[in-house]
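Every protein chain except one is present and positioned as in the full complex.
Up next, subunit A:
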Amino acid sequence: MKADAVRGHLDGLLLAVLEQGPLHGYAIITAVRERSGGVLDLRTGTIYPALNRLERVGLLGSDWDAVGERRRRAYHLTDAGRASLAEERSSWREFTAAIGSVLDPAGHVRPAT
């Protein structure tokens, strides 16, 4: 699989790992890696501007947590973020079903419309 195949799904990945509860940036990267069985490795530095953008458009909220002498920003899903994640999931299922029905017509049952 090429990295291009998952380009454009960064927002969905970030929203999905925050569904269970608040996480800070590094924990989000770890969660994506674990949930993908080690297949997806987010580019570490660029995740922070992406999280900032999702917060700006109201899909995430955040709070500073004190960790010893340091502070970490923990992000959580907003209601709008949950709704957006549901949309993202739905469109991903439609997309994979459509691609699957073309690439593997024998093994793929097209969902009833």
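Just so it is clear, contacts are C-beta pairs under 8 Å (C-beta built on N, C-alpha and C of every residue); 3 or more make two chains touch, one makes a residue touch a chain; residues count from 1.
One rule holds for everything that comes next: contacts and distances are computed from a predicted model.
Entry comment: the absent subunit's protein name, as recorded by UniProt, is "Permease prefix domain 1-containing protein", drawn from "Permease prefix domain 1-containing protein", "NADH dehydrogenase subunit E", "ATP-binding cassette domain-containing protein" or "AMP-dependent synthetase/ligase domain-containing protein". Counting over the whole complex, subunit A has residues 1-3, 6-7, 9-11, 24-26, 29, 33-34, 37-53, 56-59, 70-73, 80, 84 touching the chain that is not drawn.
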